[in-house]
Structure formats: C-alpha cells, structure tokens
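Before I ask anything, let me first share the structure, which is written out below as structure tokens.
Heads up, one of the protein chains got dropped from this complex, but the rest are sitting where they should.
Letters A, B and C name the chains as they come in the text, with residue numbers starting at 1 for each one.
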Amino acid sequence: MTTDNVKIGLIGAGRIGRLHAEVLAHRVSTANLSMVTDIVLESAEKCAADFQIPTVAPDPQAIFDNDEIDAVAICSSTDTHVQLIIEAAQAGKHIFCEKPIALDLASVDRALEVVKQNGVKLQVGFNRRFHANFKQVRDLVAAGKVGQPHLMRITSRDSAPPPISYVKVSGGIFLDMTIHDFDMARFLIDSEVEEVYAAGAVLVDPAIGEAGDIDTTVITLRYANGAIGTIDNSREAVYGYDQRVEVFGSKGVAISANNTPHNTAYYDAQGAYSSLPHFRFLDLYMDSYIAEMKAFVEAIQQDTEPPVTGLDGRYPLVMGLAAAKSYRENRPVKLSEIDPARG
Amino acid sequence: MTTDNVKIGLIGAGRIGRLHAEVLAHRVSTANLSMVTDIVLESAEKCAADFQIPTVAPDPQAIFDNDEIDAVAICSSTDTHVQLIIEAAQAGKHIFCEKPIALDLASVDRALEVVKQNGVKLQVGFNRRFHANFKQVRDLVAAGKVGQPHLMRITSRDSAPPPISYVKVSGGIFLDMTIHDFDMARFLIDSEVEEVYAAGAVLVDPAIGEAGDIDTTVITLRYANGAIGTIDNSREAVYGYDQRVEVFGSKGVAISANNTPHNTAYYDAQGAYSSLPHFRFLDLYMDSYIAEMKAFVEAIQQDTEPPVTGLDGRYPLVMGLAAAKSYRENRPVKLSEIDPARG
Amino acid sequence: MTTDNVKIGLIGAGRIGRLHAEVLAHRVSTANLSMVTDIVLESAEKCAADFQIPTVAPDPQAIFDNDEIDAVAICSSTDTHVQLIIEAAQAGKHIFCEKPIALDLASVDRALEVVKQNGVKLQVGFNRRFHANFKQVRDLVAAGKVGQPHLMRITSRDSAPPPISYVKVSGGIFLDMTIHDFDMARFLIDSEVEEVYAAGAVLVDPAIGEAGDIDTTVITLRYANGAIGTIDNSREAVYGYDQRVEVFGSKGVAISANNTPHNTAYYDAQGAYSSLPHFRFLDLYMDSYIAEMKAFVEAIQQDTEPPVTGLDGRYPLVMGLAAAKSYRENRPVKLSEIDPARG
Partner (left out) sequence: MTTDNVKIGLIGAGRIGRLHAEVLAHRVSTANLSMVTDIVLESAEKCAADFQIPTVAPDPQAIFDNDEIDAVAICSSTDTHVQLIIEAAQAGKHIFCEKPIALDLASVDRALEVVKQNGVKLQVGFNRRFHANFKQVRDLVAAGKVGQPHLMRITSRDSAPPPISYVKVSGGIFLDMTIHDFDMARFLIDSEVEEVYAAGAVLVDPAIGEAGDIDTTVITLRYANGAIGTIDNSREAVYGYDQRVEVFGSKGVAISANNTPHNTAYYDAQGAYSSLPHFRFLDLYMDSYIAEMKAFVEAIQQDTEPPVTGLDGRYPLVMGLAAAKSYRENRPVKLSEIDPARG
C-alpha cells in the first residue's frame, strides 16, 4: 500500500473525458492527471488548459511509454476500448475504462485475458453503483434487511432521446442504455441473472425505429436464486431523468426515489407543486463519478480489487445480447444461449 | 330515472356478504336491504340482526320470487355465481356479482348471454376502480395528461398469504389475486391487452407450491395500442398491503403511492420513521366498496350502464388463463389463444 | 361494567348535532339514540327520520325526565351549554358536550361543580385528540421517544373564514378556533401552559377586523416544564385545511403532515403535482368524531374517566382568555392573571 498520489493519463478529451478530467483535477486529492491525449489535438490542449494537465499528446502511446504514469482512464469511443485496454495492460498500466468494454463478447474476452496476464487492475465505469440511493438499497439487501430477495424493479428513463446518429452506432438500447440497469440488477442482488425476456416498442420517435432500434422496453429477469426482476426503460421521460430501484424480499423492501434540484413545495388553490427530478444525468450522477474515481485510485494505492471488475463489465454485455435476441424472437432467452461457457 | 330507493336482496352472508350488508345498511342512503339468504340460515339471521334486514331465507329463490326486490348482490362462493346470475337475470333482477364470475370462459359466456337476453344490469365487484388513488391515475390518463401511454406498472402485494385450503380451490394466483390487477391494467389505459408473459416462482411458502400454485409473479402485458405493462405480485409483503400503480406516457407520468394509517413521522438519532401502509385490505378499500355500491344503485336508478360490466368481468379471466398458460409454458401467450373469438 | 348499549338523548339537531346522530346511528354499535330534541321541532323530526331515532321532542326536559336514557349529547348553541349540563347532571345523565363549555370561567366552574356533585361523567368535544396523526405524535411523546420536550409547533389554518355573523358572536378567534389548538398543546405534552404571548393581525378580510376580531395569529406558549410552544392560525388557507403539529425534544422529534384525498402524483414537463390537503374539516376529522363518541360510550360502560374531562374543557378557555388579553395589551400574559386560583 502506498499513499503517493496516483498519476493518471487520460485518453479521450470528449464529454466524458472532460468530466473525468475535472473530477481528477479538483475532486480526487489522491490522484494527479499527468497527461491527456486525443486524436483531435486541440481537444486535448483545451482539456489540459482547463484542468491544469502538464502534458498533451495526440496518441495514447505517449502515455503507455511514460514510466511515471501509473494508470489510464480510457474515455475514447467504444470501438477503441479493447485495443487500448490491451496496450495499456501490456504497458503495465492500471485501467479505468468507460462502459461498455465492447459490443461483442469475443473482444471483451480478449481484453480481459490480456488484463489478467499482465496483472493490472481494470475498473469499468458503472458509476451508478456509487450513487447514495442505490448504494443504500444494495447495502440494505447485503445486510440481510430485505431477507431473501423475491422481486427487483428498476425504472430507468432518460429525459431526452440521444441523436439518431448515436442510435445507429450505439449497439441499440439494450447495449447503450439498459446495460447500466443490467449492471444495477446484478449489483443490487448478489445473484446472477440466468434468463431474460424483453418486450419492446417504438413509441417515442419513429426515427428511432427506422434506425433499427426501439425506444421503450420492459425486461423480465430470472435470477439464479429464484428472484424475478423487471426493468422498464424509455428514451424520453419529459418530466426528467427518472431513476428508481426497488428490492423486495421475505423481510421487507428497499425503495429509492428520485433526487430533485430542491425540496420546496408550493400549494395554491389549484394544486400542490413540487420539484421535478433532475433533468440532466450529470446533476444526478456527478457525485457518483467522483466516488468511482476515488475508489479506482484507492484500489491502486491499497492494491485491492477494484469495486467494478472486468467481469462486472462482461456480464451486462451478455445480458444485453440476450435481451436483444429475446426481443427479436419474442421469447425468453437463457444467458447460456449467448454465453455457453456459463451454462 | 327514479329516485326511489333501490331494494336489494343479499345472497351470501359470509365475510364479503356482511361487508356489503354494512355498506348497504349504513353508507348507501339510496338503497335498502330487503332480504338476506345464506345456505347456513344462522349466518343469514345474524347478518339480518346486525344490519336491520327485515327478511331472511335459506334459499335465494325467495329473493327471485319477491316482486318488491329490484336487485341482488351475489356474495356466495364463486362456483355458485353463474347459476345465480342466470336465475337472477331470468327473474328480472339487476345483478351485482362479486368477482370472479367464474373460473372458465364458457360459464362466463353463458351467464353474460342470459343477462343480455333479459336486459338486466350486471356489475362485477372490481372495487379497486373506485379507490381515489387509482381513479386519479385513470382520470389523468383519460384526460390526456399522460399523453400516449407507453408504460404501465402495477405493484400489488398482499400483506399475508391466504390459507392453503383457499389456494387449492381459488383457481391459482392469476385468477384469485392478479385478476384484480388485470382489471386495473384495463381500467388505467383505454386499450385491450393482447399478449401476456408471466414469470413465476414459489418463494414465500413451499406449501403454496405443493398446493400447485405460485406465490410470486411478474407479468408483462402488451396492449393493442403498443403500450407495455408490468405487474408484480407477491402473496406476502411483511410490511403491509402494497398497492401502487403507474402510467407513463409521452406527456408525463401518474404514480400512486400507498395510503397509510397516519401521516406522522418520527426522527431520532438513529433514523427517520414513518407509517407502514395499511395491513388489511379493508382499511385500504372500505371507501371503494361504498363507492362501487353507490355506483351500482345509481346505474339502476338512472338506467345507465354500470361502471364495471359483465365484459369487464370477462376480460381479466381471459388474461388470467393466458398468464397461467404463459407461466406453464414459459413463453408469451396471445389472448387469442385462449379466446379465439377475440382474434 | 356493563355491555348493554348506552342510550343517548341528543340535544340540538343542527349541523354538529346531525353529525353526532349519524355517528351514533351507524358507526357506534355500542350505543343507541333514544330521543332527539331541538327548539326547532322540524329539525328534530328530520334528524329522527334520517337516523331512525324513535322519539322527538322540542324540549330537552323530555330527555332528562326519561329514566331509560343514560346520557346526553349537548349539541345546541354555546350559550345553552352550562344550563343544560347542570340540568343533565341533576337528572343523573352522563354528558357529552360540544366545545366550548362556555365563554366565561365563572359559568364553566358552575357547571363543573354541579357535574362533580352529581357524580356523572362529562366529556368535552375536543375531537382532534382522536385523530390518528395527532394521537401518534402524543403517543410518541408519552412513550418518551421525544425525550424531554423542548419545542412544540402547531399550524392550524382553516380553508375558508366563517361568516361575519358567526365572528361577531363566537368569542373571537382565540375562543372559537385557537381553542382547539390550546387543547392540542396540552394533549401533546403532559405539562400545563403558564404564559402566552399572542401576536395578531387582520390580513384575510377587513370585515373580520370591523367585527372586532383578527384572522391571523401567532401565539407563543410557555409550559411549566420549560418547553416553549408556538401556534399559528389563519382563517383562510386557500390550498385547504392545514393541520400539522410537531413536538421536538432531547431525543428526537415527531411531526405530523396533512392528510390528502388521494396519494397520486403527476409529473409533466412543467412540474410535479400532488394532492392538496382536504378542504373540509369533516373530510379530515370524521373518524375522530366516531372515535370520540366510542370513547365516551366506553367510559360509561366501563365506569372510567372520559378521555377529555371537564377540566380539559376549562384549561383551553383560560388560555384563550389570556391570549386575547395578551393580544390587546401586546405583552406576555400569565395564565394566573386570568385564573388566580391556579397561581
């Protein structure tokens, strides 16, 4: 264990990269950003200027070659993740990688294998695990307060749909949106999902359907321990970003409600008014991003397992692929159909 | 239209019969109970004494033969409903009948046919439609406030499981418990359900499984208008009777919470404590029973359609049978498989 | 102790009299209404017809003379209370009397003296003590959960002001409205109030000021045990009948919220909407009226002290008179100034 600050190289200075840059620059006192790279050099330079990062490069190789750097934060586009993980692992760097690792299992498995061979740590960016509401639900479940889990419910609705250009390349709703909920489903209950059934529809925007995706879905999950789960997703909740979970069991139930920008209510002769949920995901999850990065740094300093491992990144992908198949074929699909090794 | 009080004969003086007797005696000023019958004469006599009912008989025929009586309330066991509906209709009596009408479609259709031929009114006892929370959700949906419905969620959990003796004859969870939620699913959204998928498990009590039933289920509903619904049921919520619904759509969402015995919160150094939901269904639904009976009486007086018709009694049965088949075969089942005429 | 039904004569068939008639007729199975009297005989007759009361008379003397009758419920105008209490007590009837007993202390003391001499029970109609929200607060305080009480807060606001004709004869806001809160202040904390300071204003309607009253007040209470209380009243809360209490102490706090007609929330792109509080006092307090009458009947049957005694009726009057003096003189007033015997 060391208390030296962890030196991190940031790969990708787009929206999520800048977010992690701010987190590392101002909110995580145990780490320093040593370098930032982006194929668009101007982006890297702007990021460096805004967050006091001493070095800039167009190519992540500069990070891998730098012996002073302990770890990388991979925030580039999804299709680059696997190659960067492999190179970072071979360079002996610990790795924080935004989700998803990849959109196909073979690639993920290739990356995880190299990570394993090189003995570096890999944490996947499922930041929601670090949100106080969900953490509290999980802690209650883990402490046995809910008893044997019987039912799990997730409501996860975006406040506005992504651009159609994104829908076309994202891998579809199950891999770009529900994947967070698949991770949450595993996080909340200490049991794996064995079968999924996904009903879906295009109700928000026909253009999403024309792009080959759906925008509304309800998914049933069967856990190995017998519990049944359900996830509902929509690409557009006009009233805000709606993120609620619930675990019900033999001894009780834990239910999280939405956070709101303020807690002031107003009553007049016509009605009672209170705050809508947050509208932007960052307003809800900023603290989660900070907490996940602190946890990554702590895992490096204390040489412990990161709280969200490579396997934690792999399982939701299997669930997403199974959900997509279930939706296409309108039947329950066992995860072993997607991932025979699990059966 | 008449403003004369409606004279009602009560058939069955068990728990639910006595409930309706109290409602008619004390809470519905527009009706009078003229007679009560029960195969156990003592039950009828006690009911008559407790609620000032002038006449008692062992056989409902006494009601059918009485020209003074306008309507009957059928509160006897489920297996007697169809025959009593037929006899009442043939005697020209309007009919309030507890749910379910029957456990098989052919019997229901036979009863509805005779009702139709005789031009009497038939209202089925789906009392939850009259609860202020659910009525408010439906009113918001019906007023277009939610916009086009996309998602519907029902959580419906009993506070304690029924006796195993009841489980053995009830028709199973889908017909004795979820049937209320199937009705709610139709009530909340003005569209019919076309397909169901039911996942189920025995998690509360193995004896329920040994009796051939399940105690935990999650059901996915596909509506004709494209909306997707989900119902979760448990036979035992240790924290109370949990009854919540939600309709989400293009313009907003309507969500009902549980009612509680009191609205007092307590905070100490360890935590914040508030009231559990009601534990007994009557504490939650007493007002609904009153409102449904007032509505029945009003439909007779004003010669209008009752708010819950015979067809409203029939649809949930089809859904229940489809859910049972879906659970047995672990696949989505179209309602037309159960009820080809609908196809 | 007897389990015979208690036979009650009702004096006064106005609004509150009819309310108690309905309660006794339909909701209290341990009592029967034997007779109703009203100086307007038609009112008594209508009340008898509506609630199946066998005997009607213009004069309460008929009740006092009837040996079959155990108790009276005095629901006539305030200025008749003292004389009727005295006559009922002398006739050996137990007494339920609507609040206030009288508007001056000497009259109250005269009535209580005769009650005491004749050994009958007297319960005063502070029905709010029987509401689940406030009872829960008191129970928490009485059980020591709040610890030593430090602060007590009551918000009590009517949804609409009374007619000016009523304001002119009611005794003023402190005696017609705050008197309920003065009783609540004593009920919640087991200690007497020793000093009051009342700030007041005419903000709702100048006509109330012209009638010699105020419509808005904040009152500070000093309890014998050191706790400090505050009551705020308004004659008009446009959003509904606002009734909340709070007791804060060394170990915690108990806070009651308003009840609402339904528990459904609605969210759209503009805001989050929920139910206003009840608007009419009866929608909030009907169950309290039932519970107080059951408690009165039980006290008679079991020969125990009624839960709201004559002294409980007297103290709030002292507090009201002190508050009125405090407001007029804009200074704290000790209750011993009003009621030297207490000093």
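In this text, a residue touches a chain if its C-beta (ideal position, glycine included) is under 8 Å from a C-beta of that chain, and two chains touch if they have at least 3 such contacts.
Keep in mind it's a predicted model, so treat the numbers as computed, not measured.
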Of A:Gln123, A:Thr178, A:Ser256 or A:Ser288, the residue in touch with the unshown chain | A:Ser256
Among B:Ala25, B:Ala62, B:Ala142 or B:Leu276, which residue is in touch with the absent chain?
-> B:Leu276
From the listed residues C:Ile16, C:Leu41, C:Val114 or C:Val218, report the one that touches the chain absent from this view.
-> C:Val218
Among the options A:Ser34, A:Thr78, A:Ser107 or A:Asn133, the absent chain makes contact with A:Asn133
Provide the residue numbers of chain B that touch the chain removed from this figure.
-> 238-240, 267-269, 271-277
Hidden partner sits against chain C at residues 148, 150-151, 153, 155, 157, 197, 199-201, 203-204, 216-218, 220, 222, 226-230, 232, 234, 236-239, 242, 248, 250-253, 330-332
In the whole complex, what residues of chain A lie against the chain that is missing from view?
-> 25-27, 132-137, 140, 145, 251-259, 261-269, 275
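Definition applied: only the chains that are shown with their structure count from here on.
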Distance from the mean Cα position of chain B to that of chain A, given in whole angstrom | 42
In whole angstrom, how far does the Cα centroid of chain A sit from the Cα centroid of chain C?
-> 58
Between chain B and chain C, what is the gap in Å from one C-alpha centre to the other?
-> 40
Shared-contact residues (touching 2 or more other chains) in chain B = 251-253
